[in-house]
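I am attaching a structure below and will ask some questions about it afterwards.
Yeah, one chain of the complex is gone here, protein chain that is, but the others are all in their spots.
As written, the chains take the letters A and B, and residue 1 is the first residue of each chain.
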Amino acid sequence: MASVVLENISKSFGSLDIMKGVDLSIADGEFCVFVGPSGCGKSTLLRMISGLETASAGRILIDGADVTGAEPSKRGIAMVFQSYALYPHLTVRENIGFGLSLAKRPKAEIEEKVKRTAETLQLGHLLDRKPKALSGGQRQRVAIGRAIIRDPKVFLFDEPLSNLDASLRSQMRMELTDLHAKLGTTMIYVTHDQVEAMTMADKIVVLNGGRIEQVGSPMELYDNPATPFVAGFIGSPKMNLYEGEVARREGCRVYGIRPEHVLITQSEGKWRGTVRHIERLGAETIVHVAVPELVTLTIRCSGEQVVGMGDEVNAEPVKGREHKFD
Amino acid sequence: MASPKSPYPYWFVLPAAVVFSVLFLVPTLASFWFSLTRWDLFSAQFIGLENYRQFFREPFLVQGLVNTLIYAVLTSGVKTVLGLLLAVLLTSGIWGQGVLRTVIFFPVLVSTIGVGITFSVLMHPTRGLINVVLATIGLHGPAWLTDPELALYSIVIVDVWKGIGLATVIYIAGLASISPEYYEAARIDGATRTQLFFRVTVPLVKPATVTVVTLSLISGLRSFDLIWAMTRGGPGFSSDVLASVIYKQYQAGFYGLSTAGNVILFALIAALILPLTAWFNRKEIEA
Partner (left out) sequence: MMSRRQLYTGIAALIAAIIIFIVPFLFIFLTAVKDKQDASLLTFTLPVNWQLWQNVVEVASARNYMLLLAYFNSSVITVAAVTLIIIFGAMVGYILQRRPSPWNKLIYACVFLGLMVPPAVVPTIWVLQWFGLFKTITGMVFIQVAYGLAFAILLFRSFIATIPRDLDEAAIIDGAKPLQIFFKVILPLLKPVTVTVIVVQSITIFNDFTNPLYYLPGKENVTVQLTLYNFQTQFQTQFNLLFMNILLVTIPPLIVFVFFNRQIVAGMTAGAVKG
């Protein structure tokens, strides 16, 4: 259990700077998610915290101690890889106990700890199997087990659910959140999936092009995105974002309104347009309306709403939910 | 991930590097110097290019050089052509092709000295099995290993006998990588079997060809065991090759001359293999 602090972190490869002056503070026990598109630097940041990559400049502190130059195994961290990285030639028991056997701990101690960890994750009956005889979800749990047994101060997850199919993914999301609740350890989790970020995080760090765009709780990011990038990244379907003439009229550089914050009205509203596309999802309906000055306006409404292709509709933004970015 | 303390430390290369440098690189480099000396392992007297002049002057040394080339080109040529033909035969679905592949490959693994001794017995001009069998069908078998004109070529035959299996197996692997679609497309275009062979098989099996030619040429140029076992370079020196010359000069104590032979062999291999490899690679880029 520990806090993680990044001070003025920079990373460059040769003459190419991919990250500069990143500051971040993660509190003890927080579930912090790094999220962003491919290549934004989230994995690099995670790997720098783990020690697998070194920062070109800056300091990293875990639990108050400066670990910037320390080896990964001495930082009090444990990592779960995207591919799980289970040792194929070792059994589940040996995989989980690998770190302890490297440290030459007595056999009885290793056996005891492995058993306990395995039971926590319902792996007790699989201890003598090899990874190739396990399902995706079981392998995931072995990877987590290997991390737990280290009793780390910080857990690091590098897109651990990307290799699972959709149904397994939502189940594992819940298991991970439960795990966090049970252990209370600080967890840093990297993903490109904003749904994972929103549902699991205490604090979200949105990264783009090597820079932190915003840090905040899921609802903070949803209600008050600091930049158009964050606004468009969080929330599905994406927020409607407009530049140019439309934004100028509103007195800003970029004007945004979420599809769920646009109401279809009977009377005249701010906008008027023709329905070009309808996606009926059952409980809700996504309507794409061609509005002359906006080009397209996406509206999310209840499934009950009566609307058809080619209809002329009036639309009005919910007060207080419009976003104006400079 | 080459951070200050990389998990892939350079010193991992050291053990291999030390053994290789000391026992291979150093002698090779030293050979250039020692080939220019009269040497008895304890003292070396610089004599310039005299050793090389001897090589191109003395008939028994020149013969070795010439024989080496003949031997290498013949064995390599036959193995390349015959290997491909056999590979085609052994992948065409004939009865017992699996057994045939094993039978033809077995000589590759067997002791060369053993093969040499066996065939020198079989090739005995009067009592050897080969000539005895030929006699029963009315043919007078030649003096395989005792006729100076013939000795080298007899050894070539045995070399091919022993090595054809490897060439064939390499070609079989190469043939397996040719997608059947090429043949199907060509057949639809009306190609005959010969055309299929020359227009589809031969070009597409090129990586294997390169390997077979290179390997057989190098081993042909360096060949020693078989020749030594069968004729010791004789009769006289009619079947001497560079490798046997090197040994004979070493036995006689002419270390400088022997080493010069090594350098010549090295130069020969480099002169043949490097352009060949470059030519093969260039053609690949063009293709």
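Going forward, a residue touches a chain if its C-beta (ideal position, glycine included) is under 8 Å from a C-beta of that chain, and two chains touch if they have at least 3 such contacts.
Every value quoted in this text rests on a predicted model; they were computed, and no experiment measured them.
K.L.:
One chain is left out of this view; which of B:49, B:81 or B:121 touches it in the full complex?
P.N.:
Candidates B:49, B:81 or B:121; residue touching the omitted chain: B:121.
K.L.:
Out of A:16, A:102, A:281 or A:306, point to the residue that touches the absent chain in the complete complex.
P.N.:
Answer from the full complex: A:102 touches the omitted chain.
K.L.:
With respect to the chain omitted from the figure, which of B:47, B:66 or B:100 is a touching residue?
P.N.:
Checking each option in B:47, B:66 or B:100, the one touching the absent chain turns out to be B:100.
K.L.:
Can you list where subunit A touches the absent chain?
P.N.:
Touching the missing chain: residues 50, 52, 71-74, 77-79, 81-83, 85-89, 98-99, 102-103, 146, 150.
K.L.:
Using the document's contact rule, name the residues of subunit B that touch the chain not shown here.
P.N.:
Residues 1-2, 6-10, 12-13, 15-17, 19-20, 22-28, 30-31, 34, 39, 41, 89, 92-97, 99-100, 102-115, 117-119, 121-122, 124, 127-129, 132, 161, 166, 169-170, 173-174, 176-177, 206-208, 210-212, 218, 221-222, 224-225, 228-229, 243, 246-247, 250, 255, 258-259, 262-263, 265-266, 269-270, 273, 284 of subunit B touch the chain that is not shown.
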